[in-house]
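One chain of protein is taken out of this complex; the other chains stay put.
Chain naming follows the written order as A, B, C and D, and within any one chain the residues start at number 1.
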Amino acid sequence: MSVVELITAALLAIGVFFYFAGTVGILRFPDVHSRLHALTKADNLGLMAIVIAAGLHFGDGWIAGKLALIWLLALFAAGMAAQLVARAALSPEHNA
Amino acid sequence: MSLAFDLALCILILGAAALAVFGRDLFGSIVFFIVYGVLIALAWITLGAVDVSLAEAAIGAGVTGVLLIGAWQGIRDGGGGEPEAPTPWPLHLAAGGAAAALCGVISFAVLSLPGHDGLAGEVPENQGALELGNPVTGVLLGFRAYDTLLETLVLTAALAAVWSLTPSQFWGGIPGPNHVKPPDGVLASFGRMLPPRGLIVAVYLVWAGADAPGGAFQAGTVLAAVWILIVLAGLRDEPRLSRLPLRALIILGPLVFLGVGLIGMLLGAPLSYPEGQAKPVILVIEYALTLSIAATLALLIAGPARRR
Amino acid sequence: MMEELFMLAALCVLLSVAGALYRAWRGPGRADRMMSAQLIGSGGGGVAVLIAAARREPAILDVALVLALLAAFAAIAFVKTITRDGAGDPEADTEDGR
Amino acid sequence: MEALTDRSVLYALTGAGLIALGFYGFIVRRALIHRLIAFNVIGSGIFLLFGGAAYFGGGVDPVPQALIITGIVVALALTAFAAALGVRLAQDGDEDDDSDDDAEGGP
Partner (left out) sequence: MSLLFALAAAPLGFMLASLILGRRAPHLIWIAAPVMLALAVLVALGASAGATGGPLGGWDAPLGIVLEADGLAAALILASAVTAAITGLFALARFGPAGRETTRRYTFWPLFYGLWAALNAVFISRDLFNLYVALELLSLCAVALAAFGSRKAAMHYLMVALAGSLAYLLGVVLIFASVGTLDIGLIAQRAGDARTPVLIGAALMSAGLLAKTALFPLHGWLPPAHGAAPPVVSALLSALVVKASFFILLRIWFEALPALAGPDMAQAFGVLGAGAVLYGSVLALRQQGLKALIAYSTVAQLGYLFFVFPLAGAGGAVTPWAAGAWGAMGFQLSAHMLAKAGLFLAAGIIIHALGSGTIRDMAGAGRALPVTVLAFGLCAISLMGLPPSGGFMAKYLMLIAALESGAWPYAAVIIAGGLLAAAYLFRPIARFMSGTDTPALQARVHWALPLAPLALGLCALTLGVLSAGPYELMVTGLPQAGEAGLDEVEPGP
């Protein structure tokens, strides 16, 4: 196993760990807003690790750009969605 | 490992579908339907059908989900729907029995399929004439272009059908609610940020579609999503449906497609492409279709006019 | 070897997303359900990236791109249901400074 | 268990399951949204079955892929119209409030 492969494997492990951490948070945290934290932050870290691992694996600049775009889009979407859902969760109707 | 993944995916697909269809709460059902759409898109990836996966991700998970949300809202605000009269148990029993029988019969049919090569060999053999790298685009716009032509007109007809539900006092007006515009809110800034990127993705998809997975339908759907996002963020209002440029945009793609078919007819064979010029002609059709599909889908989701 | 590893990771991410969907099923609030649209966007995108790497097929990345783009789309549509007609600004009531 | 080692059969059978599930839902659920979801579940089940049946190791035969894309778009068109019809039905009911100007002209 080469160094790059080792790093890739490590990144994959990190990514999966963050995804699992996010899931545990979503399942165990007591209220909507803390669950939201768990979801948006952990999952995007996980995605980042995975994206870097995939970029190393492909080893191609053009593909790395596309991967970066995917991660950025997901990041922006998560940030915005978290904001909006958090506010929506404050309205009484939504907790009905 | 791959098999374990496939198994897990199939079980999840069935579970998500069950929750979507049998959920008590309509809102939850729609959520699970979107989840289901994403899972189906993943299934198509593992089957190696990236073109279908793109279409399913864009249409099945994205647009249909948003469409259902809009319908749920409209039905709720109209005061209809939500409390569902319980269906009598004999119906459940009969339907369950019929469904089980159906499942058995179909599974039996699937397992007794003889197994053959289908048309997998024919496409690459003939693809050279179209100068396209992507066989699926070759089928859609070459070998079975007539299907695709009718399909785009199904979309156009669906738009006419949706418009036919406009209350008469609002005809030619603006669809959808009047979105409040918070100029510096999260939504607005996101709405400003996302469209250029969505535009890039859409252009890329239709450009790549000739030789790699992608194409007019996928790109048009992404463009439509961008359009709707701009409206939802309150940056721009929906256009007035009586506007001539809008209507011209809607018929542009089908008209170009139909026109190419008719020109081919005058030159000998309908829906054939001039020799050596197939690729540029197909690209022109694809670009025109992308624009029209985007407009049509966005207006389908917006629904009939609701304001003057 | 690496292919297997990527598929294993894909399986793990898939299962983790599935676990999180339990919350979307249980609720209790609509906000919990809305979150899952976001969740499936990032999770599904991750799985697609992993499969693309496992098969060395960059075309699959386009699916991840579309999923990431449209996850936001669904999330916004969900949040918009908060008011009648979906016309209102979900940020309006709780904002004090702007 | 041997059959399950074949990916194509697995997906085709999943498709069959989805069809049955959607069929049951289409009959027993009354709310329009549920029925439309069931309709789309059956539709994608049929496509999945199609994809599974047309899968040959390396990928799905391109002709079925094109047919499936066409089918997805057609299903979307029908869903959109059904949703619009359902909304109008819920909002204004069945009475014809808006044909006055048209009915003057003739039968």
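To be clear about the criterion, a residue touches a chain if its C-beta (ideal position, glycine included) is under 8 Å from a C-beta of that chain, and two chains touch if they have at least 3 such contacts.
Treat the numbers as computed from the prediction; the structure is a model and nothing was measured.
For the chain that is not shown, the touched chains among those present are B, D, taking the whole complex. Residue-wise, the contact with the chain that is not shown comes from B:G264, picked out of B:G15, B:G96, B:G133 or B:G264.
Only one of B:R192, B:R247 or B:R307 touches the chain withheld from this view, namely B:R247.
From the set B:V50, B:A95 or B:V123, the residue in touch with the chain omitted from the display is B:V123, counting the whole complex. Contact residues of chain D toward the unshown chain are 19, 26, 32, 35, 39, 42-43, 46-47, 49-50, 53-54, 63-64, 67, 70-71, 74, 77-78, 81-82, 85-86, 88-89, 93-94, 96, 98-99, 101-103, 105-107.
Residues 105-106, 108-110, 112-114, 116-119, 122-123, 126, 142-147, 149-151, 153-154, 156-158, 160-161, 163-168, 171-172, 242, 244, 247-248, 250-251, 254-255, 258, 261-262, 264-265, 269-273 of chain B touch the missing chain (whole complex, contact as defined above).
The rule we apply is simple: only the chains that are shown with their structure count from here on.
Each chain gets a centre from the mean of its Cα atoms; the one farthest from the centre of chain D is A. Between the Cα centres of chain A and chain C there is a gap of 9 Å. One finds 27 Å separating the Cα centroids of chain A and chain B. Chain centres here are Cα averages; for chain B and chain D they lie 12 Å apart. Shared contact sites, meaning residues of chain B that touch two or more other chains, fall at 2, 46, 70, 72, 77, 186-187, 190, 194, 197. Among all residues of chain C, those that touch two or more other chains are 30, 34, 37, 41, 65, 69, 72, 76, 78, 90-91.
Residue ranges on chain C touching chain A, taken from their complex, read 1-2, 5-6, 9, 12-13, 16-17, 19-20, 22-23, 28-32, 34-35, 37-39, 41-43, 45-46, 49-50, 52-53, 56, 58, 61, 64-65, 68-69, 71-72, 75-76, 78-79, 82, 90-91, 93-94. Listing the residues of chain B that touch chain A in their complex gives 186-187, 190, 193-194, 197. Per the touch definition, chain D reaches chain B in the complex via residues 3-5, 7-14, 16-25, 27-34, 36-38, 40-41, 44-45, 47-49, 51-56, 58-70, 72-74, 76-81, 83-92, 97-101.
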